[in-house]
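Report on one structure; see the data block that follows.
Partial view: only certain chains, each at its native spot in the assembly.
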Amino acid sequence: MNRKLLTVITEQALERQLIRCVMEAGARGYTITEARGQGQRGLRSADFETGCNIRLEVICEETVARQISTRLHRDYFQDFAMVLYLEDVEVLRPEKFDASGHQ
Amino acid sequence: MQLDPVILFFVLGFGAGLLRAEMRLPSAVYELLTVILLLSIGLKGGVELAEADLLQILPRLGTVLIMGIVLGLLAFGLLRLSRALPRSDAAAIAAHYGSVSVGTYAVAVAFLDTVGVAYEAYSAAFVVVLEVPAILLGIILVRGLRPQNGWSDVLHEVFLGKGVVLLLGGLFIGLLVGRQGISDLEPLFIDAFKGFLALFLLEMGLVAASQSGAIRRHGTFLLLFALGFPLLGAVVGAVFAWLMAMSLGGALLMAVLGASASYIAAPAAMRLSVPEANPGLSLTASLAITFPFNVLVGVPLYYAVLSAVYPGAGG
């Protein structure tokens, strides 16, 4: 019944790459909301041409979450504004979120 | 000379932005304005193309392409010579300054309409051509022929960005239906053009002001470059206009194309392809310094100089 919820907050410019990375790691879906904020790389909002952030959530098995987070660290952490965190969540049809799940 | 009100809208936005007035237009409105301006410029250009000799214009597109590369290399060379910036930042800035700003072009068009000077409206096609080469050059200067995330995303960003598609689309539609054919579209795309440009410049003023804090952070070198390179670029543009035997109005447009720096296509493309370059640097230069400079000072300055020295300007 338990899965991981991985949340990634990063630059809008990375959306395409991010989705590719998430799906290749075996996640079965994702959810994106528009966000803005501030961090080490300064203010990020529509008011600044550096642009907005996106906030991407993936519910998946722990191994998938670890894999995504490793790849994101390797490829993007150095040059892009990015924050990433993991939580435990309870889902009702866990197989819906598994890399090996049957639809 | 009569003050052009659209410029005052820019000043209004810039002033309001400096005072941190809460009035940024929603991004949806900004996008609508961009779409209308791009289509409007494209349509006008296309209508002129329909009446011009295409065979004469095609080779000029090639000439303009070369100008884009010349400008990019010039910018890169100067920045590297100065030793002030790492290679990646120099290349990213070169990509911005070899490319063009449609907003500045629109201001120059409005300026010519106001002073009543004729120009080759088909120059809109030059804007399209100039969107591309400097960006590719910038990437190659850092990555060689293998950019960070592969070419496909980059080429997509460059060739299928809003700028190229809408300008090119407008050009083709204008070319196909001609002056008569677009008459029903005129109330929105032609008559209201200056009104939309005024709103656009209001917003651009706010944006430029919101970036202006960054100028101090990035030091005087950037300031000098962003004020100095436009002058050089304007000369390059005017020389190319002269090579192509364009009119005084056309020469102003070419000067402005040379002097202006991209703040839409280039930032997006460089962020993905040369991510180690600091995007704040090139954006501050193009958006917070060069754009205001061209709008407020550059356009009338280039015109004044060209009126005096451009062959056949009767100056």
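Just so it is clear, A and B label the chains in written order, and each chain counts residues from 1 on its own.
The criterion applied here is as follows: a residue touches a chain if its C-beta (ideal position, glycine included) is under 8 Å from a C-beta of that chain, and two chains touch if they have at least 3 such contacts.
Just so we're clear, the structure is a prediction, and the values are computed from it rather than from any experiment.
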Whole-file subunit formula (labels as shown): A x3, B x3
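In the analysis below, only the chains that are shown with their structure count from here on.
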Computed distance of Cα centres, chain B from chain A, in Å: 35
Chain A-touching residues of chain B, taken from the complex the two chains share: 24, 27, 149, 153, 207, 210-211, 263, 267-268, 271-272, 275-276, 279-280, 283, 287
Of chain A, residues touching chain B in the complex: 11, 13, 16-17, 42, 46-50, 76, 78-80
